[in-house]
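One chain of protein is taken out of this complex; the other chains stay put.
Entry: subunit A
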Amino acid sequence: MTMTVGTSLAERAQRVSAVAAVHADDVDAKGRFPREAVDAMIAERLLSIQIPAALGGEDCSLSEIAEACSLIGQSCSAAAMVFAMHHIKLSSLVSHGAGDTWHSAFMRRVSDEQLLLASATTEGGIGGNLRNSICAIEIDGDTCRLTKDATVISYGAHADAILITSRAHADAASTDQVMTVFTKDQYTLEQTHVWDTLGMRGTCSDGWLFKGEAPKEQILPKPFAEIAAQSMLATSHLLWSAVWYGIAVNAVSRAQAFVRAAARKSPGVTPPGALRLAEASNLLQLVKSNTIAGLREYEAAKADPDRLSSMGFAVAMNNVKIASSETILAIINQAMLIVGIMGYKNGTPFSIGRHLRDAHSAQLMISNDRILGNTSNLLLVHKQDTSLIG
């Protein structure tokens, strides 16, 4: 007898999600890398789905990747966030490196070898603004060298390559940045900070002193300002939102299972949590609609660099991030109130503590205050879109 193995992207992501679910509590408790889930992503070849088919990938849209983020996020926030961050980095390569020999060949390698990409945009002394760098890349003939005090490199120790920002040259302004791909054999990492946090513990976002040397052709040919505006910021807000939606969905599913169990025990009596469940379901739908609308806007703007770097688009993406990061907390809090002590306790089928702790990272990864500050500045000149359908 042969078993049919589902080959659709959703089925593949579901299998990863099932593996992630088994280890999620252990990943959280130990603050360890979700190795099993990432191995499952590699086995399902999910690390290259965004890459063009001509380079060994599957040409998946951001919406398809978002769906996978949400499915994995329903089991293990950390595994889903690693997957999201990998694809955020990949979006910069796909959008800005496709015409370039080295970066095209590298994407082929990512497909063939299922390489995991990490990001190093944070630096000691820049105050959290990734559009500023202190360190500068040094170009010496055909070689480039970089030393960076990277206060956060999520899963840095587990990545196969790091995409890292720096000033474009020794005399460049702090905002005149480039992004360079360094492969694992081209850098050393010396640990400077330990990631011991409230939630999202498995992303292992330790701090590192990065020292790398590589051929200079590995510098992405576009200024980082354009990469940030046209691929990184939008894909970050959208894929993060997809992960957060996944966390909230699972919390609501647990709360719903709890309410249904109570309802079955006493037919005819509406359980006390039922009304809150209806409210949570309502908020969940808002996050879903918000994320879908953002994904549609991105897919529509994708082919047009001017639209991607327009203020209207930046405002829309900022708003997606603010709304999903704030609303999931309200949703998961509702779920906790519905379930009560069984949700507060770890190790029950209705535990929601991990969800709540993980969800608290959402407002901080790119601080909502910074994003609101950015939007408020843009709204001084950008006029609100007054259309409903657009």
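In the analysis below, contacts are C-beta pairs under 8 Å (C-beta built on N, C-alpha and C of every residue); 3 or more make two chains touch, one makes a residue touch a chain; residues count from 1.
The rule we apply is simple: contacts and distances are computed from a predicted model.
**Q** Mind telling me which option in "ABC transporter ATP-binding protein", "non-specific serine/threonine protein kinase", "Phosphonate C-P lyase system protein PhnK" or "Acyl carrier protein" is what UniProt lists for the chain we can't see?
**A** So, among "ABC transporter ATP-binding protein", "non-specific serine/threonine protein kinase", "Phosphonate C-P lyase system protein PhnK" or "Acyl carrier protein", the name matching the hidden chain's UniProt entry is "Acyl carrier protein".
**Q** Tell me which residue among A:98, A:225 or A:323 touches the hidden chain in the full complex.
**A** A:225
**Q** For the chain left out of this view, which of A:311, A:330 or A:364 touches it?
**A** Touches the omitted chain: A:311.
**Q** Against the chain that's been left off, what residues of subunit A make contact? List them.
**A** Per the touch rule, subunit A residues meeting the hidden chain are 131, 168, 172-176, 223, 225-226, 229, 306-307, 309-312, 374, 377-378, 380-383.
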